[in-house]
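Shown here: the complex without one of its protein chains, the others still in place.
For chain A:
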Amino acid sequence: MEFTCLSEGRGFYFPPCHILDICGFRVLLDCPMDLSSLTMFMPVPTDSFTMCNGEITSRSCQRSMDLDSNENKRRKINKPFDESSLIRAEPRYKIIKNLLLWDVSSIDVVLISSPMGILGLPFLTCNKDFSAKVYATEAAARFGQLMMEDLVTMHKEFRQVYGSEGSVSPQWMKWEELELLPSELKEIALGKDGSELAGWMSLYSAADVKDCMQKIQSLKYAEEVFYNGTLIIKAFASGLEIGTCNWSIICPKGSIAYLSSSVLTSATAMCLDYTSLQRNDVIIYADFTPCHASNKSSDDNNGPSTADPNLSVGNVDWEAIADDYQEMEKLDFICSCSMDSIKAGGSVLIPVGRIGMVLQLLERIALCLESQNLKFPIFIVSSVAEELMAYTNVIPEWLNKQRQDRLYSGQQLFNHVKLLNDKRLQLFPAIHSLKLLTNWKEPCIVFCPHWSLRLGPVVHLLRRWCRDENSILVMEEGVDSNLALLPFRPMKMKVLQCSFLSGIELQFSQHLLKTLQPRHVLFPEKLRQHVDLPKNLFSSSYYSEDETLNVPNLEENSELDIAVDLALQLHYTTLKQENIRVARLKGELALEQGKYRLLLGNDQVVSSQVRSAVHLGRIELDVLLTELRKNGLNITVEEIMSADGLHKTSLVHVLEPQKATIEITKAQTLICTANNDLACQISEVVSSLLDCI
């Protein structure tokens, strides 16, 4: 088994990506894309920002004239890093460059652990060599589909402005242009070593998304699927988001658990199911969250967990260390800030991409409004808002216990159903939709995509409100706010940046691994110094990006089930040495449900007619001679050395009862005689000195 980390990712929106070679199959774990790199592009120009348009034309004029390129260059370099430094072109999208180094046709299975892990998949599936089976939980697949459809719709706006770019690579991707980029953007465009330029792709089409979805087999919770009869694949809740999952992969040689970013208790999604991941041979720990947490690990002196080593393994009371109330506090803070703004006449803009967060904020903000008897409207502006809201209310199977209890007590899973019925919440497909124009009221609270602040309704609303000091923008931490807000400067609008829990916290990871009781753990090198893995409980190896690791600890043997009726038919012999009994196998080998099975086939004829025994061992000449003499043969011996003097041949001449020669070398005994009975007699003597299977 081999494991290669293609990308460590960057937090919630850009999950890690790995390749796992197991039992002869190649498994791709997630296929995300890096949407945060969209920030190096200028958002779609609009009428109110006509100066942008002006800029474009003047720039293109410059380019066409391009009389003094040196001067032009110098001017650009000397320019301060501001809004005009952003690239004005149809954006491209950055996929994992390491993935491009792999042959698409060699991938057998793709496992998708979250809706974010699906976003790069159409780039693969539109390749005609792509033949892998893709598995995703039904909720992750559905949310992923909606996100991709939304992305395609939002991107259309750029096409309308810049026209279709065609197949030629855009101007900004030319080396001379790239060199002129300010260092902040250069790193996004090229990566640290300049290798990431290859990862920029032009966005897939709606047809590509549709095609991609058709290649996905969506799974129910903990549904068992058999890939090629060999791999048993199961998804268990990871708690991060609705439908996100960890994977358990069982093959005849052992079991592996893939632990993606997980959350112990979630306010919406089904919580981390760690019991189902217990006692696997290998755990791939792929939760990089602490790496991306902004200032946590640096000033956290007691980073390495100082947990009591005697803590009982197995029955940890996870509820006790629930982190969920911290999350509640954050939400409450967002709500109270929002209330302050809206009461002051400003609007609230929440371009958060986490579905779970949106649903919770919706409920809490509505509750706040109600409790303070405020009648401000809440809008969701997105091309997929309607589907998203409808879908979240029909998937009790993927929600946490509290939400499921609402089903049992006959309440709607989420309050937004009621909000919609009461018209307190309204859904609009787009910023320019007729429905929006007729129903729009300010101040209001708006949820909309996209968190990069480059695509979709958020761009237009930000431009509308960025000078309004009463309005507030709720952003997530992890997005480079400096860069993200660049096109909207100067910002008078308040910006609330908050981080949400998006993985296992460092101090619990050791704990969790102890509970899972694996035999071996693959752990990120980056987290090595922060976590002391207990060496006495399991072995571990550390991985980093772009490195292939051999996983040593799987079973040496695969499990084979031999049908009892067949086992009884085998012909056992005891070997001359070491007291070992052996039998030659027969029957038909089948691979059923991840198990090798040897069944009684219709090969009886073969075994009786064709199968030949193999003789093992060596003929000791002295013993042979004694045995032959015992059988009443009259013999003489002659030894011949081969020409090179390396091989010795013994020749035994049988004089009576009939003439025969026995030629013995290390690997062969050749019996020459014209007499059937004598040949038989001699061969029996020879056989008796060897092990015959």
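Couple of notes before you dig in:
Everything below uses one rule, namely that a contact is a pair of C-beta atoms (placed from the backbone, for glycine too) under 8 Å apart; a residue touches a chain by one contact, two chains touch by 3 or more; residues count from 1.
One rule holds in what follows: contacts and distances are computed from a predicted model.
Name of the non-displayed chain as stated in its UniProt record, restricted to "AP-3 complex subunit delta", "AP complex subunit sigma", "Rab GDP dissociation inhibitor" or "Cleavage and polyadenylation specificity factor subunit 3-II": "Cleavage and polyadenylation specificity factor subunit 3-II". Of the options A:168, A:394 or A:643, the residue whose C-beta touches the omitted chain is A:394.
Residue in contact with the omitted chain (choice from A:101, A:328, A:616 or A:641): A:616. Note that of A:291, A:522 or A:660, the residue touching the chain absent from this view is A:660.
Against the chain not shown here, chain A presents residues 219-224, 234, 252, 276, 386-387, 390-391, 393-397, 404, 407-408, 410, 412-413, 555-564, 567, 570, 572, 575, 577-589, 592, 596-598, 603, 605-607, 609-619, 658-661, 663, 666-674, 676, 679-680, 683, 686-687, 690-691, 693.
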